[in-house]
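First the structure, which I've put down as structure tokens, then a few questions once you've had a look.
All protein chains of the complex are present and in place, except for one that has been dropped.
By letter and in written order, the chains are A, B and C; residue numbering begins at 1 in each of them.
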Amino acid sequence: MAEERNIQYVEASVEALQEEMRRDSSIFYIGQGIGQRGGNFKQSKGLWEEFGDRRVRDMPISELGQVGMGVGAAMAGARPVVDIVFLDMIMEAMGQIVEQAATIHYTSNGKFKVPLVVRAAMGSARCTGPHHSRCFYSWFAHIPGLKVVLPSSATDVKGLMKTAIRDDGPVIFIEHKFFYNKKGPVPTGEYAIPFGKANVCRKGKDVTILAMSLMVWHAMEAAERLEKEGISVEVIDPRTIVPFDELALLESVHKTGRLLIVDEAQQFCGFSGEAAAIVSSKAFDSLDAPIRRMGALHTPHPFNPVLEAAMLPSVDGIVAEVRRLVAS
Amino acid sequence: MAEERNIQYVEASVEALQEEMRRDSSIFYIGQGIGQRGGNFKQSKGLWEEFGDRRVRDMPISELGQVGMGVGAAMAGARPVVDIVFLDMIMEAMGQIVEQAATIHYTSNGKFKVPLVVRAAMGSARCTGPHHSRCFYSWFAHIPGLKVVLPSSATDVKGLMKTAIRDDGPVIFIEHKFFYNKKGPVPTGEYAIPFGKANVCRKGKDVTILAMSLMVWHAMEAAERLEKEGISVEVIDPRTIVPFDELALLESVHKTGRLLIVDEAQQFCGFSGEAAAIVSSKAFDSLDAPIRRMGALHTPHPFNPVLEAAMLPSVDGIVAEVRRLVAS
Amino acid sequence: MNMSRELVLSLYRSMQRMRQFELRIQQTYRSGVMPGFIHLYVGEEAVAAGVCAHLSREDYVTSTHRGHGHALAKGVPINEAFAEIWGKPTGVNGGRGGSMHIYDPSCGFLGTNGIVAAGIPIATGAAMAASLRDDGHVAVSFFGDGAVNNCAFHEGINLAAALLLPVVFVCENNLYATETPFHRVTRNTDVASRAAAYGIPGISIDGNDVLEVHRVAGEAIARARAGEGPTLIECKTYRPLGHFEGDPGTGYRPKEEIAEWKLRDPIVRLAGAGIKAGVASEAELKDIEQQVEREIEEAYEFARVSPEADAATVSDFVYA
Partner (left out) sequence: MNMSRELVLSLYRSMQRMRQFELRIQQTYRSGVMPGFIHLYVGEEAVAAGVCAHLSREDYVTSTHRGHGHALAKGVPINEAFAEIWGKPTGVNGGRGGSMHIYDPSCGFLGTNGIVAAGIPIATGAAMAASLRDDGHVAVSFFGDGAVNNCAFHEGINLAAALLLPVVFVCENNLYATETPFHRVTRNTDVASRAAAYGIPGISIDGNDVLEVHRVAGEAIARARAGEGPTLIECKTYRPLGHFEGDPGTGYRPKEEIAEWKLRDPIVRLAGAGIKAGVASEAELKDIEQQVEREIEEAYEFARVSPEADAATVSDFVYA
């Protein structure tokens, strides 16, 4: 990965789609406003111009139908990418995702493959409110048969999108709205990032922070601040929560003995509990203090900025949690 | 609760509905095949005869529409009970449950209440297969605004159904198919069981088992077997996982120092992780051994009986896990 | 056609309130002080005005992401509405909801909605509650052309028809869903014709003619109150502005189309018709316009001077 350019996260994701669609004519892309418009977030910019209506098609407001189509097309030899745009809008499609896409490979005894990518953007981009901010990725992780990707950087979004498209099973690919126009270094050459390999974003020895998506950025910022206080933080981004890179996390915890899990989703019955449970059972004796978890407050997303800020995990909050963790 | 009768779980649930519907004319009941037919599981037997089409109405196969209607009716002053019959069929209604029912009280700043009961039966009743066996109750628990009820006995199903109907917010009421025709003691008089109060089904001192729904029965059977080996097991049934009776569980773990969580759902990102995370952080020093979790294998529900048996938690499996736990 | 002086003046006032309210919202939003994103109803006011003129506070309305007009027409107080969209604690929902989540039980307003078509089955349910009580109240669901291809439209309307519930479905067909033309996403762009699929009457009208909307909605609502079941009304209208504040609204729509529709502005048309029919004078219309201006100015001030929200309230009202 010698050469790099500094491009937007969203541009990197489009590059991945473009390169893969050129490589494989069985890939098509459907969603609302992703054609000539190029996507609400510019997440499909240029695809329609290059590949036309047949492979890049605007959809009616039919999330269930779109994903159902994706399932059928995937079973019939195509490789569909279905863009839901706002993750919140995926609700009506859950049946097609869970009962059909996730299940058919198993139930057909391996005879059918469902190479489907369901793409959506999650999280709050400042006051998007209760219907445009949710982060319920743990739902998908709870369902056998689905892989769940949460790319946190421009490099990752491109490399992981390629792997998602090449995967022979259904992949839930969840970007963060907040990132789309953020720039980051992206290798020039062809590359793909494997699923299930965590990224140690920052090495440290006192505390491990496990974070996904936007929370990785918060954790990195917190880590820098904490360094000034002499607290050395290791930040781990699993990148995919299914498959989940348990080893990378356990290794880190064996070293630091302290773990903070930061999750933009509400905490109860989500991913943070699972990660904590895994670590407490598998690194029981390495833990010098109880694992701490941070998540959004257990409320819907309020529209008001003050309330929203109070509801979401913040850099200040992470710094405070780490201090407590080190003190304990 | 002096006098008791021995009646079926399903009969107890119907009694609750009947008594409440007599008490409050704003309650109505809708679902597929719940009218003259009396419900696929007899779970509405006699209601149509007594309350007629206006308050007990068969529905088309429109789960989304049914729950949406429930939300609107609840906002407009009624108290709907929407029967989904098989929990698996709730998928298309998730949007109405999560984005509307669960959120409106909060987002309206408390101005609207949504007193809606969504009723469904989960779990495998021997080879019901991938589309009729799921137990994804942790999804609902992850969503702020929803209460989640998992009654495991005839007494509980009646008392909890009454509380659910009287609750001013949305309640997801999940019975287990396996129970419906099982008999159990049910008090004759009027009673309701509050949410958030765990039931200590069996006292013990060596190990705590946390189990819900059908797993409570498995745990009780395992506990009896283990007693003969001199292992004293305490069995705790939270009855509602939202609200969750943390104290009852912590108290028990402080006493036993060992916890096994048995969950009929797949383990990853589910309730068992949450419960384990809560206990490891709040009873860190009381734990004499790592918490153990048992769940269904991380696969869809296979139809074949041998595979299904291998996939689901069993009494033998629980016994073995407890032995390991005590040994560790 | 009913064209009494009272009717013309009240519809004119109703539309002026929506229009001026939103232009003030737009101005405020553009000044950068308003959070979130907003979808303006400007140009479509005839639909909300004509329909809601028949509704009492006890009737129900479900709305959309483009719902400011529906909220005002149904009776949500203008000050609290302005403050809500601004996210102020003095808003009708304490600023927790904002533009796409405005709720007011005091006037049967079951919410604007961030989810397209979600309000349709909710209206059906409200009608179910009303019919259980036999209280003669009705529900109206407003939604766009984009909702027509959505699953909630199908199930919500079929259920209302099957149960013969007192609900009226009002489609605001402005030809586009975001930037996607309706004809690109369906082979049948005649929304009214879809009523037949559910065995209910469907009618397509000029949604920028408030008097026609008023007449047709009146009949449908009367049918509903009389227990004759639902009606689907397609109001052909247009969104002269962008899909949301920030979208220029051009590029995906021919300039001529936009220009042409601007000539059909419902407020200008009503004024013209009223004056032509001699039931209203320039002067009194101007007068109404100015009264509304003052009202809006007050609403703006009310919202502006409101304090910030108190973070300590963030966890209130999660569970009833």
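Note that a residue touches a chain if its C-beta (ideal position, glycine included) is under 8 Å from a C-beta of that chain, and two chains touch if they have at least 3 such contacts.
Everything numeric in this text was worked out from a predicted model, so none of it was measured.
Participant: With touch as defined up top, name the shown chains that contact the chain not shown.
Facilitator: Even though it is not drawn, that chain still touches A, B, C.
Participant: Could you tell me which of B:Arg22, B:Arg37, B:Lys182 or B:Lys203 touches the chain that is not displayed?
Facilitator: Candidates B:Arg22, B:Arg37, B:Lys182 or B:Lys203; residue touching the omitted chain: B:Arg37.
Participant: For the chain left off this view, which of C:Gln27, C:Ser56, C:Asn188 or C:Gln291 is in contact with it?
Facilitator: In the complete complex, the chain left out is touched by residue C:Asn188.
Participant: Consider the whole complex, including the chain that is not shown, and state which of B:Arg55, B:Arg79, B:Lys111 or B:His132 touches that chain.
Facilitator: B:His132
Participant: Considering the whole complex, which of A:Leu47, A:Val114 or A:Val157 touches the chain not shown?
Facilitator: Per the contact definition at the top, the residue touching the missing chain is A:Val114.
Participant: Going by the touch rule given at the top, which residues of chain B touch the chain that is not shown?
Facilitator: 32-33, 35-37, 40, 58-62, 64-65, 88-89, 91-92, 126-132, 297-300, 302-307, 309-311
Participant: Tell me where the left-out chain touches chain A, residue by residue.
Facilitator: Those residues of chain A that touch the unshown chain are 25-26, 28, 54-55, 57, 59-60, 62, 64-78, 80, 92, 95-96, 99-100, 104-115, 144-145, 147, 167-169.
Participant: Residues of chain C in contact with the chain that isn't shown?
Facilitator: Looking at chain C, the ones touching the missing chain are residues 149-155, 158, 161-162, 164, 184-188, 193-194, 196-200, 229.
Convention: only the chains that are shown with their structure count from here on.
Participant: Does the chain-touch network form a line, ring, star, complete graph or other?
Facilitator: Topology of touching chains reads as complete, every chain touching all others.
Participant: Please report how many Å separate the Cα centroid of chain A from that of chain C, as a whole number.
Facilitator: 36
Participant: If you average the Cα atoms of chain A and of chain B to get two centres, how far apart are those centres in Å?
Facilitator: 31
Participant: Measuring from the mean C-alpha position of chain B to the mean C-alpha position of chain C, what distance in angstrom results?
Facilitator: Distance between chain centres: 40 Å.
Participant: Two or more other chains touching the same residue: where does that happen in chain C?
Facilitator: Those would be 94, 96-97, 101, 113-115, 151-152, 318.
Participant: Would you pick out the residues of chain B that each touch at least 2 other chains?
Facilitator: In chain B, residues 64, 92, 95, 99, 106-107, 144-145 touch at least two other chains, as defined above.
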